[in-house]
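With one protein chain withheld, the remaining protein chains of the complex are depicted in position.
Per-chain numbering from 1; labels A and B assigned in written order.
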Amino acid sequence: MSERSASSTPSWFRDADYEFAAVQIERLRPESPWRKARERLGRRASVRWSLRFLVFLALLSFLAPLLPLPSPAAITVAAEPAPPVAPWSAFGDHKFVAEYWELNPLDRALVSLRTSLFGKWRTGPWLGTDALGRDVLARVVWGSRTSLLVALCAALTSLVVGVTWGALAGLVGGRLDNLLMRIVDVLFAVPTIFIVIFTLSFLDAPKGAVGEAPLLSREQVFFLVVGAVSWLSMARVVRGQVLELKRSAFVEAARIAGASTPWILRVHVLPNVLGLVIVNLTLTLPSVILYEAFLSFLGLGVEPPKVSWGLLAAEGAEALNPLESYVWLIAAPAVVMALTLFALQTLGDGLRDAFGVEERSER
Amino acid sequence: MSLLEVKNLRVRFDTRRGPVQAVEHVSLRVERGELVALVGESGSGKSVSALALLSLLPRPPAVIETGEAWFEGRNLLTLGERELRRVRGAQIALVPQDPNTALHPLYTIGDQIVEALQLHRELSRAAARDVAAQALSEVGVPAARERLDAYPHELSGGLRQRAMIAMAIALEPKLLIADEPTTALDVTVQAQILELLARLRRERDLGVLLITHDLGLVAQYADRVGVMYCGAIVESAPTRELFRAPAHPYTRGLLASARSLDGPQGAKLESIGGLPPDPLAPPPGCAFAARCTFAVEACTRARPPSLPPSGLRALASSGVEVDIAAERRVACFEHERVLARAGDLA
Partner (left out) sequence: MLRFLVRRAAWFALTTWVVITLAFFLLRAAPGGPFSSERKLHPSVEAALREQYHLDWPLWKQYLHTLGPLNLDGRGWLGDGADPFGGVLAGDFGPSMQHRDVSVNDVLASSLPISITLGSLALALALVLGLSAGVASAHSPGSKLDQSVRALATGGLVLPNFVLASLLVLVFAFWIPVLPVAGFGTPRHLVLPSLALALPFAAYIARLSRAGLLETLSKDYIRTARAKGASRARILWKHALRGALAPVVSYLGPAAAGVLTGSLVIERIFAIPGAGTHFIASALNRDYTLAMGVTVVYAVLVFGFNTLVDVAYTLLDPRLDLEQEA
């Protein structure tokens, strides 16, 4: 320090100097982006509740066969849709019939566990029943399986195909980048809805025709198609981010300091891309679920007796007429779907704030 | 009567992490035709003070706690929005810091200057364009008329800043607030811009409040200087007096470090050790005490008030050329000792 003459400077000030600096440095020390993100994520109550809701939903959905709900597929012919009954008026009865479509082994095990736990007890018509006497609550819960599965499938495809595609294009650059992105551009430009409808019409064996058993079930094709359509935007977004990172100052600085490419990828590129990927994923899931509903309405989604939210909403919409408005038939799946989508969006927004990703509109 | 008189301005920011006193205590005066500089490091509160005068701070989170800003017999801080709008641009103009972001990217600079004119005067578009072109050429923009139709991104940094100044002076304001007008520009352009401001000041009897952190500019162009630290003006004086005989340790430190840049090669660069205090946890007593080489116990207990310095006479008699009648203020308990050392700085 300048100007220090021994007589005019008390020694304790010199110490205070260093201590002060130490305190400042402590305060300025950067936190890990993950820790900061986590902290920011938990800040808003709406985000926390959305996460809890989604976890709860996922659990409920997975454990559906175990829950003491009525069968979602048991038909009572010539019934009329019955409005919801409050739980305290009709808590349940003992008329459970284990009627389902073909279940996988795990689900079957869960069902048998359920019967041993609850016997023939089942919940009452808390959300009403539809025109075929099927319990709406059960159908909504079972329907969540399909809808969530569709979302998951799209997410996985998006992740695997989209991220790899985009990262490759961004990292390698040059002609490969050009080629990969041209393909994405063309696929983007093609109105996929037509491709989807064509593809799904494959499986619709025309009435009266001698059936050639199709390679894949309608459901399988459905999942494939949804996945095939969802990775495009992720690829674009990832490529954009990778390119930006490649040119960024801190990557350049790392390179100058002598860092190897794998190191740069791991420490600098990956964390920054991951944030964007997570945000993008969470924010495109709602559109996938809506897409499924859309296709179900057109009759191209899962087939009865299997059930999905989209199918339920479609049935509910068709049941509306000016004489008897069976509101609950459409309200139940619509409300649940709306809540889920809203939770997804809130979570996505929270993640976006947490990771500091900018909002940008999709091109 | 002074053109602008600010008394006891205090501005607080209510942030998520707690309240921050951005401006602790600012009082200053600008006369017609005078260029007053407000110097300080980043975060010292100088820009905030300037913006507060025109009520341009976003509130919330900013809160103007106390203060008066007398301009033409009215207290700017108590004016309603409509009144303020009439003052802004026409009576008091702002030249903001970064011309790259301060100009609207989607409109031509001609449009922007014309808008400023039409907001305050009854002018047809053609007439306004004439005035705009005139203003542009006055600030030294070549081919002014053609430039009216240029977009900001088509101009260089220096030209953009000139355009901003043109927009500011087109309405012939009485006071110009220049918020670090040269910080975003390169060195060669800086001098030109300041020359321009000085010339305009002379020609139009403008009062200029110059916010800057560049002591060199201050030495060359300012009539009076206010040195800010941690939201308060710690010393104010006519420029020459300040440089000749600083009374505050912070000022002294600044001058010493600035001068050391021109020192002999190989000599150590002087600096003020330590860091400014955490704005969320201001220390009791003088904010500079922790870094101050003249500090004593008393400095950490109470904030020194801003008073005219004593000891000027003694300094003058010791041979240092000082103006004992100059109007000065300093906020330091130990300023006499600082003044006594003025001879070392020569």
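Everything that follows uses one rule, which is that contacts are C-beta pairs under 8 Å (C-beta built on N, C-alpha and C of every residue); 3 or more make two chains touch, one makes a residue touch a chain.
Keep in mind that what you see is a predicted model, and the values were worked out from it rather than measured.
Enquirer: Where does the absent chain make contact, in terms of the chains shown?
Expert: A, B
Enquirer: So which of A:61, A:199 or A:248 would be touching the chain we can't see?
Expert: Of all options in A:61, A:199 or A:248, contact with the hidden chain holds for A:199.
Enquirer: Among B:36, B:52, B:94 or B:133, exactly one should touch the missing chain; which is it?
Expert: The one listed residue touching the chain not shown is B:94.
Enquirer: Spell out the interface residues on chain B facing the chain that's missing from view.
Expert: So the residues of chain B touching the unseen chain are 54, 56, 81, 84-90, 93-94, 96, 98, 101-107, 115-116, 119-120, 151, 153, 164, 167.
Enquirer: What residue numbers in chain A mark contact with the hidden partner chain?
Expert: 185-186, 189-191, 193-195, 197-199, 201-202, 204-209, 211-212, 214, 286, 290, 293-294, 297-298, 310, 313-314, 316-317, 320, 322, 325, 327, 330, 334, 337-339, 341-342, 345, 359-363
To be clear about the criterion, only the chains that are shown with their structure count from here on.
Enquirer: Quick check: how many Å separate the C-alpha centres of chain A and chain B?
Expert: Computed from C-alpha means, the inter-chain centre distance equals 53 Å.
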